[in-house]
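Here the complex is missing a single protein chain, while all its other protein chains stay put.
After this line comes subunit A, so read on.
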Amino acid sequence: MSQRRGIHVDQSELLCKKGCGFYGNTAWQGLCSKCWREENQREKQRQIQEDWALAERLQREEEEAYASRHQRAQSQPAITPFNKFEERKTKEKSSKVNTVTKFFTPSTKTPPKKDAGAADAQSTPSSSSSASRQPFPDSDRATQEFIDFLKSVKSGREIFKQCRAFTEGMVYKRDMGADELSECVQDFYQSLSDRLHNQFKGSTEHVERVMDEVEKYMMSRLYTEVFCPETTDDEKKDLAVQKRIRDLHWVTIEMLCVPVDEEIPEVSDSVVKAITDIIEMDSKQVPKDKLACITRCSKHIFNAIKVSKKEAASADDFLPTLIYIVLKANPPRLQSNIQYITRFCNPSRLMTGEDGYYFTNLCCAVAFIEKLDGQSLNMSSEEFELYMSGQTSPNWPRPTAAASSAGGAAHTQAHSSLDVLTGLGERQERVVEKARQLESDLIDWTDEVEQKVQSALESFPLDTQSTTTNAAGGTTTTTTAAAAASSAIDSENVENELLPPPLQPQVFAG
């Protein structure tokens, strides 16, 4: 049978289906190598373009969702200082979209190597898309660092494989609630650390170090996806806390019983550093780095207390001071950060470690601020309401002595101002008087000048006119003489022909 078929194969059937004249191959669907490559390339391009279309659609949806959310946000009482906050939010949104597109590009299918990026740059369909697909410095660096770190770790390849697969899988779970995402990540941490313990027989310290790196790698790649996700009301809570803290601006050190004396330079220095650190927390991506900011802030607080009280700080001192620092700093996106750390931090760190203790205190501080009332500041609720509504401030009703002296100072100042004003009035009158005098002086002067000119004209009538004409006649004669002289020079040129011929160079032998 096969022989028969073999016989019946026509020469034309062996040729490339495209009819280019070359022989085709069944492995290339009957095309020749050249046509097959072309065809294949086209297919790939189409695939890439489809991916891009999908990515763009997602981006549009994202933007629409954001726009509608934004409108909702605007219907609430607008608060101007949040403009920056909103801007950053928008910026983050756009970077989030970028991350989505990144996942759709072919480059992520291969392990992120430098030459892989170069290879797929060729297949990029248009220049615009290649421009928009910028590298992600943070997450790419995190990947590179993670790979570098795992090189020194036994079975590092496998760990990386798992983490990458998990991280990429998370993208398809973006619609899940934040708590479910958190559960996924926590389960992953747990199972990975168990495997490290049991399968790879790592020591506790070793496992912890690896888990730190795992967390760093995964969370810097997932940060934009899972920080303050849209499925939660974290953002609303952020704004609420921010407003609350702003409303509590009048709370003083004395009301909170903070054992810190800001008159001492070292103490106020520590307070400033603590504030800086707690604000810096928002700029970090990895939960562990955020915790490190809280820890640094706490250490500065302890220092401030120790310098003020000359003894080691206890929790009784620490918590009020932390509350005071939070009130002073009003850290951006406080609730989002707390939620993010709770959801995605390595649990062993949060539950028993020192970082965990300070984090817990921060949670306490925020809870306290949210529930703060007059009683917790040792004042009546009426007084508290008065301060909250801004009708009065604890800084206004000073002790009477200070008040009277302040009033006296104001009184004397008013008097002196009045004196100055009267003085000014007098001076102005004088100035106006002088100006009038100057005006009349000016008028007098012009009259005088006019008179003098008149008298001068009368005393010397027309003599001047004749002298000028004479002088003019003199100049004309000199010019004509000069013209004649120049023409005489020109005429001399005619005699040039009579001159002997110019000397010729003579050549001497030798």
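Assume a contact is a pair of C-beta atoms (placed from the backbone, for glycine too) under 8 Å apart; a residue touches a chain by one contact, two chains touch by 3 or more; residues count from 1.
Assume contacts and distances are computed from a predicted model.
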For the complex's missing chain, which UniProt name, "Ras-related protein Rab-21", "Proteasome subunit beta", "Pc22g15720 protein" or "DNA repair protein RAD51 homolog 4"? "Ras-related protein Rab-21"
Decide which residue listed in A:Leu54, A:Met351 or A:Ile443 touches the omitted chain of the complex. A:Met351
Of A:Lys18, A:Arg244 or A:Lys299, the one touching the omitted chain in the full complex: A:Lys299
Kindly state which of the options A:Ser33, A:Gln144, A:Gln186 or A:Thr276 is in contact with the chain not pictured. A:Gln186
Touching the absent chain when the full complex is considered, from A:Lys44, A:Arg141, A:Lys161 or A:Lys236: A:Lys161
Subunit A residues touching the chain left out here are 158, 161-162, 165-166, 169, 173, 179-180, 182-184, 186-188, 190-191, 193-195, 197-199, 204, 257, 298-299, 302-303, 305-306, 310-316, 318-320, 342-343, 347-348, 351-354, 357-358, 360, 363-364, 367-368, 371, 375-376
